[in-house]
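One protein chain is absent from this view; the other protein chains keep their places.
Now for chain A:
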Amino acid sequence: MSKMAPTVTIPGQLLGPTSKYKPGPGTHIHLSSLYSSLLGVVHITHPAKAPGPAKRLNKITPAPAPAELPTISVSRSGISEKREILPEVGNVILCRVVRISPRQAVVAILICGDTVLDAEWQGVIRAQDVRATEKDKVKIYESFRPGDIVRAEVISLGDQANYYLSTAKNELGVIMATSEAGSTMYPVSWKEYRDPDTGLSEARKVAKPF
């Protein structure tokens, strides 16, 4: 029997059968039924009707294809267009180095693609993921320092605490760095930044500017 999908849902609430709706963000399927995963407002988006062929009297038209089913999704904020953006494998992100240790650099992921994230997710750049060549000779102290802004790529969603990131490409690495004396430095080569006031250089893994 056809039931209208509810407007506000709690996690675990039944939304409808999979024969009637397609699952969107914020929902999951269990035994051919769609359930909500979040506390929020339900949105149903009807797909644009594909222009079908002109009706022919002697042709048997097939049942509506699955793509024609409306998509049901649940979102927290209530605005159907705003989705929680999360870093996925392969995304290029911008992050700030929080602390360094001999084997890895811990960073806070700030921007994913072009979107500024609501929350700061923690990421880790391991020493073997800093560059593509001579991976065992990497010194984290000569690649990153706390406070640097780094462009990196997500290589794994990781465990409960961290995403795993990599800067092993020419265009990945430190894009903004501050010197020991406190002024912003400009890049000189792939491994050096220079302070304009004192003239001293500092070693970093520098990202190639576009």
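The rule is simple: a residue touches a chain if its C-beta (ideal position, glycine included) is under 8 Å from a C-beta of that chain, and two chains touch if they have at least 3 such contacts; residues count from 1.
As a convention for this text, contacts and distances are computed from a predicted model.
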- Message: I notice the complex is incomplete. Of the names "Ribosomal RNA-processing protein 40", "3-isopropylmalate dehydratase", "Cytoplasmic tRNA 2-thiolation protein 1" or "Distal membrane-arm assembly complex protein 2", which is the UniProt protein name for the chain that's not shown?
- Response: "Ribosomal RNA-processing protein 40"
- Task: Specify the residue from the set A:100, A:138 or A:152 that touches the hidden chain.
- Result: A:100
- Interface residues of chain A toward the undisplayed chain are 99-102, 140-141, 145-146, 181, 197-198
